[in-house]
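Okay, structure first, notes after.
One protein chain omitted, others in place.
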Amino acid sequence: MLNIGILGCGRIGQVHARSIAALPNARIGAVADAVPAAAQALADRTGAEARDAQDIIASSDINAVVIATPTDTHYDLVQASARAGKAIFCEKPIDMSADRIRDCIRVVDVGGVTFLAGFNRRFDTNFANIEARIRAGEIGEVEIVTILSRDPSPPPLAYIRSSGGIFRDMMIHDFDMARFLLGEEFSQVFAVGAALVDAEIGAAGDVDTAAVTLTTASGRICQISNSRRATYGYDQRIEVHGSKGMLRAENMLENTVELGNGAGFRKSPAKYFFLERYEAAYLREMAHFVESVVSGAPARPGVEDGLRAQIIADAAAQSLSTGKAVKL
Amino acid sequence: MLNIGILGCGRIGQVHARSIAALPNARIGAVADAVPAAAQALADRTGAEARDAQDIIASSDINAVVIATPTDTHYDLVQASARAGKAIFCEKPIDMSADRIRDCIRVVDVGGVTFLAGFNRRFDTNFANIEARIRAGEIGEVEIVTILSRDPSPPPLAYIRSSGGIFRDMMIHDFDMARFLLGEEFSQVFAVGAALVDAEIGAAGDVDTAAVTLTTASGRICQISNSRRATYGYDQRIEVHGSKGMLRAENMLENTVELGNGAGFRKSPAKYFFLERYEAAYLREMAHFVESVVSGAPARPGVEDGLRAQIIADAAAQSLSTGKAVKL
Amino acid sequence: MLNIGILGCGRIGQVHARSIAALPNARIGAVADAVPAAAQALADRTGAEARDAQDIIASSDINAVVIATPTDTHYDLVQASARAGKAIFCEKPIDMSADRIRDCIRVVDVGGVTFLAGFNRRFDTNFANIEARIRAGEIGEVEIVTILSRDPSPPPLAYIRSSGGIFRDMMIHDFDMARFLLGEEFSQVFAVGAALVDAEIGAAGDVDTAAVTLTTASGRICQISNSRRATYGYDQRIEVHGSKGMLRAENMLENTVELGNGAGFRKSPAKYFFLERYEAAYLREMAHFVESVVSGAPARPGVEDGLRAQIIADAAAQSLSTGKAVKL
Partner (left out) sequence: MLNIGILGCGRIGQVHARSIAALPNARIGAVADAVPAAAQALADRTGAEARDAQDIIASSDINAVVIATPTDTHYDLVQASARAGKAIFCEKPIDMSADRIRDCIRVVDVGGVTFLAGFNRRFDTNFANIEARIRAGEIGEVEIVTILSRDPSPPPLAYIRSSGGIFRDMMIHDFDMARFLLGEEFSQVFAVGAALVDAEIGAAGDVDTAAVTLTTASGRICQISNSRRATYGYDQRIEVHGSKGMLRAENMLENTVELGNGAGFRKSPAKYFFLERYEAAYLREMAHFVESVVSGAPARPGVEDGLRAQIIADAAAQSLSTGKAVKL
């Protein structure tokens, strides 16, 4: 029975708490939050103890930590946890600085601890199915990956301002997904973007509509586009075109009902919120983490994957500002 | 070059004229209609000669006739044409009386002429594809056939009154389709129905909503339902469930466009009108007729198929009026 | 906090235990099973106490019972529970005898207790969505209901023998669904069926392929077909045709992935097992039960609904054996 400490009891920390509760081989040993009331509320709901984060990391009865705190605290918590020999599940992004992520790689290596980077979409049953079938050779050599990813509505401006921009906050998921599916590192990125949804986002120095073209040394291509708005729900589509076939994942709709009348045939919108859309993926993600710790097998995606995605995001931001393709 | 006389220049006669014009190995030799102006109009459009029907049947330069006149004239025209040695394409129903269709079978047999019964749906590319795959064993033994068939809107009451009722006018297509797909004759029929769309249809002694259950000696089942109304276009769906799989044909929509917005995902209505829906089937049907005449191979569906469908329709009407299952 | 006793710790009792555990306003107070080890196993997993069933019914700390025992024990447990003033969640069928269900109606009435009949499909998000939209008038007057329902594979022969036959065991779900959707009682049923999947099922006196036509006094029609086999997963489709539109629910597939290659475009099979297919429905069902008990509002479907479905199933069985339509 893995005894896990949850660091950060906000929305995503609570999601991970629910996942742990549903697993037969893990339990929530303790929870921590900078806001004591938040920690106490989750403690009450889960029956775990509310403690200080450093305290949890130092506890000998805790085997693993889930780092679900604000991004700027990840670095210190990863360092401390790795030194204390705890297995680490760290939410994405690991850090806004590629160099600091490199520091994390070193300390994780030295500590020899399990590390899972929280790219939850790899655990979506649809996308994982595509990846497994690519690896099994079902579509031959991958040639073009197309990712359409749109949020149902933009986050608050305050969030935008501290998010690091659309490439580091939102498209980073797609960068990781593209790497996951392609199985070859990208060698170049070109980005365009504009604030078409909300001029205030532009005023805040960010864009809300963006498109990126990635290429590999062998000539494979990935096109990604993002929008901070989708009227029809949470839009998450992926298509992989290969020499022997094509695999694509459509959106998950709210239900399977179709209405037919004079206006045509109408299905329900896509599931709206990321927690609803990726509910099962979060559970599979935590199950993988726990299993990795228990079995000693490496967790995937690891800290290195976190670094790679961050490097692409940085380069995309640079491409957007310079108007030039950037080598990776 | 097959030289064809068209008897009856109404809507369906004109459809067949267009099909003949599109075929490389057939031409319209002459056209006839009880209304001379109708014959002349089609003659003008096609470059064919307008003649009297009996004249066409007697002409030595005419190889084949398309009988597209009102149902109550089919009998005499079939008799005369078969005796004159003409190949016959006869619109459905051949006749309202099974006994008179038996007469037609005899005269066609004696004459040794090609006979095609105008069940156009067998030539629909979707339904023909299903039939071919059943015959190829793709779904094993057929167990359940489900047919949903709905007209976009009811015909005029005057038409209803002389139509012979929903089973002989509308569901007869489905009876033929069920026989085509199943490959085994039905042994029993049970029917229910009501006038739910228009009380006037009920007052005219007919129903506008009907459902039938057919069974074969070996226990296979076919369920059919009809409505004289479908808000979303011309509804023509077929599903065949077998021991090794299931084949189904969905409706043909007006286009492939989908709109996504807050109301969900909306596609276009189904093609609305039977001429539009079955345009390609009518052409394939005529091509099969011409090829059969040219090659001497039997045309399918033949006059016997016309009889079988009529017998089922009669029995369904009897079942509806008696409330009892009727043996075939 | 509703304190619930689970009577019967088999597969379905365990499903309900999981649902209760996931609800914030209910807990499992005690569990019972004729096989003590089964009760103990569930007790261990849930932290509840294993007791004797009669003991649970008599316990003053237990507010409600879930009856998930074999069908022939339902009657006595319902009687005892109702007399003890416990709210009752009883799995379908309530009993194989309509008269005995009438007894249950009386004792539940006298006791004034909440009663939920376990027709879980009413709580499926897709079917519930259709029902709500019918009630809201979205498709006008309902005219034709079509239900296609196929199990992925037949149950063991031993189960078939004690099941009461396909109408009372399997199609009873569809009878309840048809009543749920139609909002008018049926006045007649006609049934056909055969053992096409497995001759042994026929030898056991049952059929594995069956079709039923139901009609109401006002002429509305429902066609249902069942098969004990579906090669492509658990097949559960419903379509309701009305005067202003049509609503239909398609199957829930394993995932949203589509493969395109020379053979065409292929999606995954339907979810295979009923526990997987109706996982969310079971949770919503239990939530409704708990809410009904807490609020005092009547639970739906109730014991009367259980009776109605059983009466239709009995009549369908009679129709199959007599070959005649049966009035309800």
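The letters A, B and C name the chains in turn, as written, and every chain counts its residues from 1.
In the analysis below, contacts are C-beta pairs under 8 Å (C-beta built on N, C-alpha and C of every residue); 3 or more make two chains touch, one makes a residue touch a chain.
As the structure is a prediction and not an experimental result, all values here were calculated from the model.
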| item | value |
| --- | --- |
| Identified contact with the non-displayed chain, of B:146, B:163, B:226 or B:251 | B:251 |
| Option touching the unshown chain, where B:14, B:46, B:69 or B:126 are the choices | B:126 |
| Candidate in contact with the missing chain, chosen from A:44, A:141 or A:200 | A:141 |
| Chain A residues touching the omitted chain (full complex) | 141, 143-144, 146, 148, 150, 188, 190, 192-197, 209-211, 213, 215, 218-221, 223, 225, 227, 229-232, 239, 241, 243-246, 323-325 |
| Residues in chain C touching the chain absent from view | 230-232, 253, 260-270 |
| Chain not shown, touching residues in chain B | 125-126, 129-130, 133, 138-139, 244-252, 254-261, 268 |
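Basically, only the chains that are shown with their structure count from here on.
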| item | value |
| --- | --- |
| Busiest interface, counted in C-beta pairs | B-C |
| Centre-most chain [mean C-alpha coordinates] | C |
| Distance from the mean Cα position of chain B to that of chain A, given in whole angstrom | 57 |
| Touching two or more other chains - residues of chain C | 244-246 |
